[in-house]
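Apart from one protein chain that is not included, each protein chain of the complex appears where it belongs.
Then we have chain A:
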Amino acid sequence: MIVCVAVVGHQNNPLYIQSFTEADDVLKLHHIVHCSLDVVDERVNNPKKSSPTLNETFLGLLYPTENYKVYGYLTNTKVKLILVTTDLDVRDADVRNFFRKFHAAYVDAVSNPFHVPGKKITSRTFAERVSTIVKSFGLSSAS
């Protein structure tokens, strides 16, 4: 199950962060997403590791914490998309697929002429779309 998705701007400022758990662990998820940025930075700034996948937006598993797996995705504009999941065996293809949809949703949201770049995404449509994507992720991996 996806517990949290986040969009982080190119200055590592949170643009959108949404958790999908009932429990009151918002702070924890914030921390996890925040920490994963360290790993994103490391991957991006370490050309040795990333050279074979220079143009790859999907960053793969960022780091496994005790209970969560964190995946990352970096757009051309250095916006990071982060996914936190509790699933233990996640297929890479699923995650890639998720990020592709998530990215499309993000692009549509920021294409809104009323959206101020660098500001938080407050679009309700975007939130709804993301939650649909999140739900469908759970379904596709289960089947």
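We take it that contacts are C-beta pairs under 8 Å (C-beta built on N, C-alpha and C of every residue); 3 or more make two chains touch, one makes a residue touch a chain; residues count from 1.
Rule of thumb we're sticking to: contacts and distances are computed from a predicted model.
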{"item": "Absent chain [UniProt protein name; select from \"AP complex subunit sigma\", \"UDP-arabinopyranose mutase\", \"Trafficking protein particle complex subunit 8\" or \"Regulator of G-protein signaling 6\"]", "value": "\"Trafficking protein particle complex subunit 8\""}
{"item": "Sole contact to the chain not displayed, among A:35, A:61 or A:116", "value": "A:35"}
{"item": "Given A:13, A:67 or A:86, the one touching the chain that is not displayed", "value": "A:13"}
{"item": "Those residues of chain A which, in the complete complex, touch the missing chain", "value": "12-14, 26-27, 30-31, 34-35, 37-38, 41-42, 45"}
